[in-house]
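Here the complex is missing one protein chain, while the rest keep their positions.
Naming follows writing order (A, B and C), and every chain is counted from residue 1.
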Amino acid sequence: MERYSRQVLFPPVGESGQNKISMKHVLIIGAGALGSALSEMLVRAGIKALTIVDRDYVEYSNLQRQQLYTEQDAENRMPKAEAARRRLEMVNSDVQIKAIVTDATSEVMGPLVINADLILDATDNFETRMVINDLSQKHRTPWIYGACVGSTGMCLTILPGKTPCLNCLMKSIPIQGLTCDTGGIISPAVQMAAAHQMAEAIKILVEDYEAVREGLVFFDLWNNDYQQFKTGKMKKDGCLSCGSNPQYPFLERDNVTKTAVLCGRDTVQVRPPRHMRLNFDTLARQLIQGGYQVDGNAFLLSVQGEGKRIVLFQDGRALIHETKDIHEAKSIYHRILG
Amino acid sequence: MERYSRQVLFPPVGESGQNKISMKHVLIIGAGALGSALSEMLVRAGIKALTIVDRDYVEYSNLQRQQLYTEQDAENRMPKAEAARRRLEMVNSDVQIKAIVTDATSEVMGPLVINADLILDATDNFETRMVINDLSQKHRTPWIYGACVGSTGMCLTILPGKTPCLNCLMKSIPIQGLTCDTGGIISPAVQMAAAHQMAEAIKILVEDYEAVREGLVFFDLWNNDYQQFKTGKMKKDGCLSCGSNPQYPFLERDNVTKTAVLCGRDTVQVRPPRHMRLNFDTLARQLIQGGYQVDGNAFLLSVQGEGKRIVLFQDGRALIHETKDIHEAKSIYHRILG
Amino acid sequence: MINILYFASLKEATKLDSEQLDAAGKTVSELKAMIMERHAITLDGAMTAVNEEFTDEGTVLNERDTVAFIPPVSGG
Partner (left out) sequence: MINILYFASLKEATKLDSEQLDAAGKTVSELKAMIMERHAITLDGAMTAVNEEFTDEGTVLNERDTVAFIPPVSGG
């Protein structure tokens, strides 16, 4: 326990809190910037087991903010979850770490949630967050939403049966937010979002539910903004995810992004769960700012960048050219549209 | 530049900001929790050169929050600055990293400040901070105060000639604050303090002085407190560090903690720069909470912990037994008294 | 008057940190329409808080309320 002595000395943890921490299994979805910051803090804090799911591999443009990865990982195009596991093993060999290199669909996450005491969100898109939210409600497992872009970020703790859920708050999946690929990001925004998530995680792991933050935090480190917003009024009995008659709509096959490899064309088609109406003007501006070449007409946008050509239709459908890899195609799609 | 693309995309950085970052030399004093978080973010951000000064070696109790270090480093009792350098080289081989394993006295720091564009405070005591503060004023080099304990922390940017300095704000060196060895610490408090320092660092590195935060931030992640306090009123023309007739009092030999090895006794005497009047009741309570065995009378406290016996006198003088190493003795002294 | 606060990308879009608008008695949804026209921006999907509490589009605003608009953050 000497190893955790400074954490045990913090009175709200103490020896009984450390014992609780040492018996907990945490599931992290995403091994990007937030995922690597969070998994490192959890492993150092001495949880029993960590499962981390990610579909991507390490690229040089990740190194500016994704703390577990080295130049060697980028050189070898190591899958992030596996690169994370290798580094984390060196940090704390007592923690059981499981790396799963795949797309975090509801089929993949469902069985993992059953074994987890807590789910941490480290994804880069609201579609996956809505699936996490439904799984959290279905299995009564708390989860912590966290996100960052530019110098800003957010954190919200969702306790099933107690707080409003993400579906109460957002009603539908928000579209066309800035992403790290269009708005950029600085590393302190990552660490600030992760610090909020991790503080909430420790509260839940030591079972100090009284201390859990009520409401959502928003910060902007460049503009020196910091705001907390209460969420209590948004809890709705009719919510399909957390209300009295839950349907878990985001666990339905119809409500997920669909992909199809277009035969013989080296192209993947990505179709969002619902018809959207993209605002081409806003989107084109963001993409150009993000260094993409953008061309198009009233019906489609043709976007060139990172060695790929993407054609976006107004209803949210996309063709990702020069790939047959559906995971890569979904990554690119979410990077552009959030 | 692909490597820094997400940072360049953040409009307040941009290509011109990245060019500025790539020409800057940053000096970090301390390679503990804040030092490892900050040095990793700076190296990932692509500064030109980093100098990091620390007198300690890696111990198991550091691993819970000091992100650059592994079990192997603790096993080998690697000096922190050197262990940091080795990891940081793997993260970004383009940055010139210099590790200096020694006590950060004014003699050591003086020549280093001359070559630095910015100083980041990652120390654990106000004595060193007051020396940094005087050097910053003398050489007109900005510095960023950061600190954390428990679930709390602070950050303040000091721009010579513009903002009040730490001496204006604190007047004398505060004594008997909680330290990580008496109040404990959780890792998100580290990351939150480091995030604030790093955001301010990027503002200074890209020379966006308009964006620099005015005043001091205080946060408490467990109690969900976050406060910003303006400091402008505290700037004093008569301040001996930053006023119109500066004396840089903390660069004087008389104003530093003195150590002496007591011949043949395996004991180091530590004498603070000024007579203090320790509050034995408060201190004893904190130390007992910190797991030390405390015994004593009206004149002295005898403190046992970490294999060492320390005798503290009411004027702040201390005898550190079972060591002849003056750096170790000063470390122990500052861990106990802050 | 209603005090309006803009955060993150909405600060840049409106080129304002805050402004005051005469909108007491209007609903949140009417205020949003007013602002979207005024600044030629979209508030679709923006989260809305009245006096530091998230609220629905139908909420009626009272004199001196503070309304904050925050774009949801998605990156990670």
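Keep in mind that, in the parts below, contacts are C-beta pairs under 8 Å (C-beta built on N, C-alpha and C of every residue); 3 or more make two chains touch, one makes a residue touch a chain.
On a predicted model such as this, the values are computed, not experimentally measured, just so you know.
The missing chain, though absent from the view, touches B when the full complex is examined. When the missing chain is restored to the complex, the residue among B:13, B:122 or B:287 that touches it is B:122. Touching the missing chain, out of B:49, B:108 or B:178, is residue B:178.
Interface note: of B:8, B:21, B:34 or B:206, the residue touching the hidden chain in the full complex is B:34. Counting over the whole complex, chain B has residues 30, 32-35, 121-126, 146-150, 152-154, 169-170, 174-180, 183, 185, 193, 215-216, 218, 220, 223, 225, 227-234, 279, 282, 338 touching the chain that is not drawn.
Definition applied: only the chains that are shown with their structure count from here on.
Because contacts link the chains only in sequence, without closing, their graph is best described as a line. When you average the Cα atoms of each chain and compare centres, the chain farthest from chain A turns out to be B. A separation of 41 Å divides the Cα centre of chain B from that of chain C.
Rounded to a whole number, the gap between the C-alpha centres of chain A and chain C is 26 angstrom. For chain A, residues that reach two or more other chains under the stated contact definition are 150, 180, 183, 185, 223, 228.
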